[in-house]
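Excluded from the complex is one protein chain; the other protein chains are retained at their positions.
Just so it is clear, A, B, C, D, E, F, G, H, I, J and K label the chains in written order, and each chain counts residues from 1 on its own.
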Amino acid sequence: MKDPVYKLIELTGTSTLSVEDAVNRAVKRAHKTVKNLRWFQVVDTRGAIAKGRVEHWQVTIKVGFSVDG
Amino acid sequence: MKDPVYKLIELTGTSTLSVEDAVNRAVKRAHKTVKNLRWFQVVDTRGAIAKGRVEHWQVTIKVGFSVDG
Amino acid sequence: MKDPVYKLIELTGTSTLSVEDAVNRAVKRAHKTVKNLRWFQVVDTRGAIAKGRVEHWQVTIKVGFSVDG
Amino acid sequence: MKDPVYKLIELTGTSTLSVEDAVNRAVKRAHKTVKNLRWFQVVDTRGAIAKGRVEHWQVTIKVGFSVDG
Amino acid sequence: MKDPVYKLIELTGTSTLSVEDAVNRAVKRAHKTVKNLRWFQVVDTRGAIAKGRVEHWQVTIKVGFSVDG
Amino acid sequence: MKDPVYKLIELTGTSTLSVEDAVNRAVKRAHKTVKNLRWFQVVDTRGAIAKGRVEHWQVTIKVGFSVDG
Amino acid sequence: MKDPVYKLIELTGTSTLSVEDAVNRAVKRAHKTVKNLRWFQVVDTRGAIAKGRVEHWQVTIKVGFSVDG
Amino acid sequence: MKDPVYKLIELTGTSTLSVEDAVNRAVKRAHKTVKNLRWFQVVDTRGAIAKGRVEHWQVTIKVGFSVDG
Amino acid sequence: MKDPVYKLIELTGTSTLSVEDAVNRAVKRAHKTVKNLRWFQVVDTRGAIAKGRVEHWQVTIKVGFSVDG
Amino acid sequence: MKDPVYKLIELTGTSTLSVEDAVNRAVKRAHKTVKNLRWFQVVDTRGAIAKGRVEHWQVTIKVGFSVDG
Amino acid sequence: MKDPVYKLIELTGTSTLSVEDAVNRAVKRAHKTVKNLRWFQVVDTRGAIAKGRVEHWQVTIKVGFSVDG
Partner (left out) sequence: MKDPVYKLIELTGTSTLSVEDAVNRAVKRAHKTVKNLRWFQVVDTRGAIAKGRVEHWQVTIKVGFSVDG
């Protein structure tokens, strides 16, 4: 397909470990329903705090994937 | 589910009454097809004018909901 | 007119009541001198405080109207 | 005081009713500890959703007040 | 429908020709699955370069369409 | 005039053809009433869609022109 | 007037001396045609360079003034 | 408390290890004086370089905590 | 202290003279209560106009200072 | 090279014809001194006006190219 | 040198491991040709996805270094 069209969806991944793990969980989840994921962009990094420590990293990403022409 | 993943969708609600009503209509509409809506963020507030008065409030929001791991 | 041109002007409406009323006052005022107002976009929401309460809502909008080709 | 200095603090007010009520609650709360509040600016409007309806409006504002020279 | 609700989806159209063609390809593709598209907004314009020339224009747009009340 | 002052006005040009044509129509229209236009900046690119095709390009620009000292 | 409406216009003042002088020249020029100017906001600071030195400061401001109810 | 008010403070955490560690140090420090921290948002990620390597990660966050009604 | 934590506060300094003087007044005022100020960032430059002249420069800055580990 | 590093440079291309031509001229010029250009992003679209018509399109882009590990 | 001048260059580092590693690779590469690097700022975090997993982290930074007076 010479001139592909991509769709972007927005997801928030969460993790108790790290920014990277939060992104990976979101990507892995998207992959369950969409097979041809190509790229992501981080749009927001937040988190929940409990007892004075980061409890969850919440990283919002846009994920792009090609759709058939 | 310890590390949930959320999806965000973008909607524009409209109302002849108020910003709050426009948001509520968008949320109510989303709830018809997605049951576990959690939060929203206002991203744009616009409107149509007719005869020198605000005819419609048009409020664009992102709505987040959890997806199964 | 097939390809209209629109002009945008920026106004700050104020109100002791609400965001919506502040926008409506700005639109009503613009309508006094410009008849074909079409749409508005909220660009800033501020306000004055007196005695620990919101005294005035100050909502800045852009208002668009068509100009003759 | 000819050249006053102001301090800005950031607050998130919440309300089950409206954007305006959320702002007013934040301002009222700030007034408990700071007496000379002057103005506010809305920086974010979000909310929580429960059972397909807006449960809480969450409006983040900056509030400015003069500090003694 | 007096107070319609709109959904916005984000797409990246690509073209070897121009910005306009890239947008048109994204709109045409969206039209395959969604019939009542109403408007778009350009959110990013990028491209791939090969041999010192623009190989592909990549234009990301948001496309809005009405959903049933 | 050694230290000129410029005024900026905001216009939305529309065109069925292209981004460039939309800008040109806005500039041409402004020139009817203001003779010394100097520069423009694109601030927003949107459009209307009908029957799955771009019906109108809507390009919002700021146009600067010198005013007499 | 209890709930005034303000209009904002955008101007670029230029000066060989300083940012402040560029703003002052823009304000002074606006005052020629509009008497009740109230406030300004700096939106852009640029300049022209000649022979390795700043030749002109170009400061773009928005100027607000009240319009009759 | 049905309609809580939150305060946000801005902190820059630093770490020789990682973005996450820098955030955690800022959160831990805030916890010394404020007990009910709830969430954070990353607003800037910078760092110092020495001898061609990242010496310190400097991550600026906003931290929100509830204040008594 | 190897991994310091900094706090940022937001202030608006005002001056009849210049941007620099407004910043200096805000910094001087902050120094009365916080001794280890390190840096500032300008976040907004505004001003009040009276009789067609800039009456006050109002410069909002964020000021960073280290807090004990 | 498994983990390439890219450099981005910023260029403004100009053209009497179109946005696309302005970008192409900037890319072609960069290609004279840098051979492995990969992508570009449009960051600003402006132009000069003469006699009520767009005289030059001025499109500022960032161009990325890989540098040897 | 009392009043140093710094130059900022923009780089995208990539890594299969983490955000931090991507930044470090970009800094290390810049250090090959520029010795006095001082600081960096993260301006964009993206990545490539393959087989439902993050394949590469792509972190764009600005790197500042002093240049001789």
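What we mean here is this: a contact is a pair of C-beta atoms (placed from the backbone, for glycine too) under 8 Å apart; a residue touches a chain by one contact, two chains touch by 3 or more.
Given the structure is predicted, the values throughout are model-derived calculations rather than measurements.
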Considering the whole complex, which of J:T14, J:N36 or J:S66 touches the chain not shown? J:T14
List the chain G residues touching the unshown chain? 18-19, 44-49, 51-54, 57
Kindly note down the residues of chain K that lie in touch with the hidden chain. 2-10, 62, 64, 67, 69
Hey, which chain J residues sit against the chain that's not shown? 9-16, 22, 25-26, 29, 56, 60
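Basically, only the chains that are shown with their structure count from here on.
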Shared touch partners for chain A + chain J come out as E, K
Give me the fewest steps it takes to get from chain B to chain H if each step has to go to a chain it touches. 2
Based on CA centres, what chain would you say lies at the far end from chain H? F
Mapping chain H onto chain J via their CA atoms needs a rotation, nearest 5 degrees, of 120
Between copies chain C and chain D, are the contact residues mostly the same numbers or mostly different, with half as the line? different
Can you compute the centre-to-centre distance for chain D and chain G, using the mean CA position of each chain? Integer Å is fine. 30
Among the residues of chain H, which are close enough to touch at least two other chains? 9-10, 18-19
Chain pairs in mutual contact under the definition given at the outset: A-B, A-E, A-H, A-K, B-C, B-D, B-E, C-D, C-F, C-G, D-H, D-I, E-F, E-J, F-G, F-J, G-I, H-I, H-K, J-K
